[in-house]
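My structure is below; once you've seen it, I'll send some questions.
Heads up, one of the protein chains got dropped from this complex, but the rest are sitting where they should.
Chain lettering (A, B and C) follows the sequence in which the chains are written, and residue indices restart at 1 in each chain.
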Amino acid sequence: MLTVALSIAFVLVGAAVVLSAWRLLRGPSAPDRILALDTLYINAIALLVLLGIHLGSALYFEAALLIAMMGFVGTVALCKYLLRGDIIE
Amino acid sequence: MLEYLLSFLILAGALFTFVGSLGLARLRDFYTRLHGPTKASTLGVGCLLIASALFFSTRSEGISLHEVLVTLFLFITAPISAHLLAKAALHLGLTSLAPPPEDKPRR
Amino acid sequence: MNLFFAVLTPFLGAVLVAWASRFGRSHAAWAAGGVALTALAWLSPLLSQPFAGTTVVQRLEWMPSVGLDLVFRLDGLGLLFAGLILGIGLLVILYARYYLSERDSMGRLYAYLLLFMGSMLGVVLSENLIQLLIFWELTSLSSFLLIAYWREREMARMGARMALAITGAGGLALLGGILLLGEITGSYELSVILASGDLIRGHSLYLPTLILVLLGAFTKSAQFPFHFWLPHAMAAPTPVSAYLHSATMVKAGVFLLARLFPALSGTPEWSWLVGGAGLCTLLLGAVVALFKHDLKGLLAYSTISHLGLITLLFGIATPMAVVAGVFHIINHAIFKASLFMAAGIIDHETGTRDMRRMQGLWQFMPFTATLAMVAAASMAGVPLFNGFLSKEMLFVEASEMASQQSFGWLLPVTVTVAGIFAVAYSLRFIHDVFFGGKPLELPRTPHEPPRWMKVPVEVLVLLCLVVGLFPAQTVAPLLAVAAASTLQTALPEYNLAIWHGFNPALWMSVTALVGGVLLYLVRRPFSLLHDRFEGQLDARRLYNALLQGLMVIARRITALLDVGSLQRMVFVFIGFALLLGWMGWSGDRSVLTGSRPLLPVDAMSLLVTAVLTVISVAVVILHRQRFTALVLVGFVGLVVSLIFVKFSAPDLALTQLLVEVVTVVLLLLALYFLPQHSPVESHPLRRSRDGLLALLVGGGVGALAWAVLTRPHSSIGDFFLANSVSGGGGSNVVNVILVDFRGFDTLGEITVLALAGLAVYALLEKLHISGPSQNADGRDWNWDLHPVIMASFTRLLLPLALLVSVFILLRGHNLPGGGFIAGLVTAVALIMQYLANGVAWTHSRLSANMHPVVGVGLLIATLTGLGSFVFGYPFLTSTFGHMKWPLVGDFELASAMAFDLGVYLVVVGATLLILIHLGLMHGKEPVRGKGGH
Partner (left out) sequence: MEALLAFVIGLLTACGVYLALRGRTFPVVLGLTFISYAVNLFLFSMGRLSIGQPPVISVSANAYADPVPQALVLTAIVIGFAMTAFVIVLALKARADLGNDHVDGQN
């Protein structure tokens, strides 16, 4: 039961990754790409959580935590570059 | 019983994640696309995290709190990123509901 | 140990003097003199022993495994030279104090002089030949510095280079000779080598050994045909010439001849090579000296001639001749040093060294004139002066050789001719300078030099007289021990009387004196002849041609390899790597795929790989739109960290994630100052060529990875896994390896990190570059800075992030995490504040000065390492004990955690150092001044 759910979930998230990646590739505008990257970070978190449940090991939460954090910082930096060019001022 | 609950949460989470990316891919201009991922980051990952919290709390000793931390991060940061992205889009003057222009090197 | 310290003292003293010169010129002089005296004091307790006939040998273990020790030896010869070096050294130091003008740096000259003094002492006091060679080369180097003391003068630099090139080449030859000697005798110790003379002479390698050693000696002692560097070295300040080119440097060569005399001499080869070179040099130097118009030039050539004389004596190689040679070493040192000093005084007072412009200086400086005359007379070999005694001995030897060989009569004749010229140029040195009319347009009006500038000359001239008059009472014992230790046998019968009765030698002396006077009187036509052919037949031309050719070839080779294009170099480099890899693999026909059982492929990995492929290719295609490429690279980094997660490397995943974001921030910061797009410039053909190479390399590396991955392996990792908990007190083996098992490596690595941070900081300090005021589409920047929602929320996030980093740092020893990761988390958290709230806000709460953080981090890491010394363990041994931690639960608190803390601080410091200063750079308009903080 749980394993079935997990495999279905993996498929869904995989599909999500593909879709986001497509947007990342396609653009067309810079914000689109940034948004896509942000989404991919979210997908990665989902992926990690699923992996953690799948392997039954809690060692991957730090990764998830950091991805959440890094995704945010990356997005902020990229956006600020678009807005200001110089991101640390 | 618990297993059903877990399965439901996992499926729901995965579904929302998928829907988010679907929106990102399919919607027709940036501002609408902006909606998609928010579902993924809040509902999608939220459900999954609750699921894993339940999972680990029940099978291993003690309740695991990392998920709460992750959720906290996501819920704080999601609006900020969205806000900034919208700002950037406005700044670059992306027109709403216009067909995506061809992607060529900008002069 | 005295000998060791005696040699060491001048080297240390050089530093001291350089420092002392900050307090004034006299202080420097006093310090230098003190150093020389100290060296002398170290020797003094041993002085009596050589006279008692014993040879002092003192040994310091250096590299016993390869038979290299620091061995010093004091015998008669060494004593004689040490005496010359230190004694004349002291006089020169005193003299130089008054010679140098206010502009010249005292400290530098004295420091160089002492360096040279130390090296020279090392040469004459060495027992081990390798050690001797090291000091030998040191004399070449320090003399280079001394000759080029007036750096701004082109002649000085040229002369110094020439001297270094010639003597350096000679040193190389000498090394060869010494190695051969070691091969033959099986030892580099003089005492062994001197004892095994017959073995060496009998050996098949004798001739090459001899030639190599002689090359070393002849170049150093300016023997024909290597003599030409000495006149050019006259560009040195006169005190230097007085020291190096009379008593010490050029004497090193003849010292070597004397030192190895028992080992190498006594064969016809020796006689012909050494004697021949000596004879030519003697004659050539004497002849040229007569026609030089430059005061020091004359002295230089006369020095060459006298060195030739000494060499000739060693070439004759009868015990008597050796005694004469050693004796002339002493005499020449004394009178030539004083003559150089006198020349220096004249130069110093008149401002010129051209003898055609100065006459009749007698009336201005009678006292100096008198001194010069005595010294010159001694140089000419006039009776009652010391020069006469040794020259007389030479005449005796020469006349005896006459009867022994066919053409033997050539020897006395040549020697006499040389003597005639010697008298002539000595006469010229005196008459042209001090007499014969009035001086014409001298730069200054000369007068007697300051009192203390004359004292050294007086001392030396006095020695000329005393030795000349009472040789037996003064110099005899020193000469005896020196000659004895040179010969390593019993001394022959000789007496240092002035009057030997009417023997051939006397007539030769008379001829030389009379002929010299006559020659001086009728020198005019010869002089004109010489001026016509000046520089025509000169080994220096050959030397220059040689050098030119060398330069040309070197340039050709460089131009061939490096066309100044990085692209080309990288292409060639990678191409070669590929070629070598291919050759290596095709070399042995091993199968590509190993026997290791493979892991099953799952759909998700396949999918992610596919996506990664697409995105990576997209980066390559879109790389001209730099921002887009950067965003895509962000995704690639994410996937790489996911790969680490997948293959059970959580620590790596965390590190990769953090570094990814930091790198993106870094590249964004840089991109602001760079063009937003790369132009299309490389030809399609070239692009396809590069693409082909890239594919080949990628294929090769992939195949290699595959070959590795499919082969079974056994790793030292098992040891770490087994001992991590018991030995390192942590269950996260990766972290335990980093901070405990291989802690020393990590220390090195964080040092590199710190250095990189500092280097970036240093580069940015000087960098002034302003970014564009508009973005790529020519749209102005958005000016409402930090949106309030972002600002306030990120401030809320900061404590959360810091909490996470502390958590990761603490548990790192047992669960994924540790100093590196925690440090990066903190750095990112702080960078986040810079992004969201701006520099001003952040710096009002946090200092931008990260150097202390880095420093403290390194300090802590090193101290924890040293801490283990306290408990008698080797460096970086970790100790640990259990403790109950409120929140995280039970874990061991290992001393390695302190080390990890050090790592943490360094990582935070270095990362912020780089990013913040890169970010602040745009603020560094020249008006704002540097830093911006």
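By our rule, a residue touches a chain if its C-beta (ideal position, glycine included) is under 8 Å from a C-beta of that chain, and two chains touch if they have at least 3 such contacts.
As the structure is a prediction and not an experimental result, all values here were calculated from the model.
Asks: What shown chains does the left-out chain touch?
Replies: Taking every chain of the complex into account, the missing one touches A, C.
Asks: From the list C:207, C:469, C:709 or C:796, which touches the chain that is not on show?
Replies: With C:207, C:469, C:709 or C:796 as choices, the missing chain is touched by C:709.
Asks: Based on the whole complex, identify which of C:105, C:318, C:605 or C:792 touches the chain you can't see.
Replies: Answer from the full complex: C:605 touches the omitted chain.
Asks: With respect to the chain omitted from the figure, which of C:435, C:582 or C:647 is a touching residue?
Replies: Only one of C:435, C:582 or C:647 touches the chain omitted from view, namely C:647.
Asks: Using the touch definition from the top, which of C:759, C:796 or C:863 touches the missing chain?
Replies: Of the candidates C:759, C:796 or C:863, C:759 is in touch with the missing chain.
Asks: Tell me which residue among C:200, C:433, C:824 or C:920 touches the hidden chain in the full complex.
Replies: Result: among the candidates, C:824 touches the missing chain.
Asks: Across the whole complex, list the residues on chain A that are touched by the chain not included here.
Replies: Given the touch definition above, chain A has residues 55, 57, 59 touching the missing chain.
Asks: Extract the touching residues of chain C with respect to the undisplayed chain.
Replies: These residues of chain C touch the chain that is not shown: 564-567, 570-571, 574, 596, 598-602, 605-606, 609, 612-613, 616-617, 619-620, 623-624, 626, 629-630, 633, 636-637, 640, 643-644, 646-652, 655-656, 659, 662-663, 666-667, 670-671, 673-675, 678-679, 681-682, 690-691, 693-695, 697-706, 708-710, 713, 715-717, 720-721, 724-725, 731-734, 737-738, 742, 745-746, 749, 752-753, 756-757, 759-760, 763-764, 767-769, 814-816, 820, 824, 907, 910-911, 914, 918, 921.
Everything below uses one rule, namely that only the chains that are shown with their structure count from here on.
Asks: For the chain pairs B-C and A-C, which is connected through the larger number of C-beta pairs in contact?
Replies: Higher contact count goes to A-C.
Asks: Taking each chain's centre as the mean position of its Cα atoms, how many Å separate chain A from chain B?
Replies: Each chain reduced to its C-alpha mean, chain A and chain B end up 8 Å apart.
Asks: Could you give the separation in Å between the centres of chain A and chain C, each centre being the mean of its C-alpha atoms?
Replies: That gives a centre separation of 57 Å.
Asks: Can you compute the centre-to-centre distance for chain B and chain C, using the mean CA position of each chain? Integer Å is fine.
Replies: That pair's centroid distance is 64 Å.
Asks: Mark out which residues of chain B touch at least two other chains, giving numbers and ranges.
Replies: 69, 73, 77, 80, 84, 87, 91-92
Asks: Among the residues of chain A, pick out those that touch two or more other chains and give their numbers.
Replies: Only 10, 17, 27, 30, 34, 62, 65, 69, 72, 76, 80, 82-83 qualify.
Asks: Given the complex with chain C, which residues does chain A contribute to the contact?
Replies: Counting only chain A, the residues touching chain C are 10-11, 14, 17-18, 21, 24-25, 27, 30, 33-34, 37, 40-41, 44, 47-48, 51, 59-60, 62-63, 65-67, 69-70, 72-74, 76-78, 80-89.
Asks: With touch defined as at the start, can you tell me which chain B residues reach chain C in the complex?
Replies: So the residues of chain B touching chain C come out as 69, 72-73, 76-77, 79-80, 83-84, 87, 91-93, 105-106.
Asks: Quick check on the complex: what are the chain A residues that touch chain B?
Replies: 1-2, 4-6, 8-10, 12-13, 15-17, 19-20, 22-23, 26-32, 34-36, 38-39, 42-43, 45-46, 49-50, 52-53, 56, 58, 61-62, 64-65, 68-69, 71-72, 75-76, 79-80, 82-83
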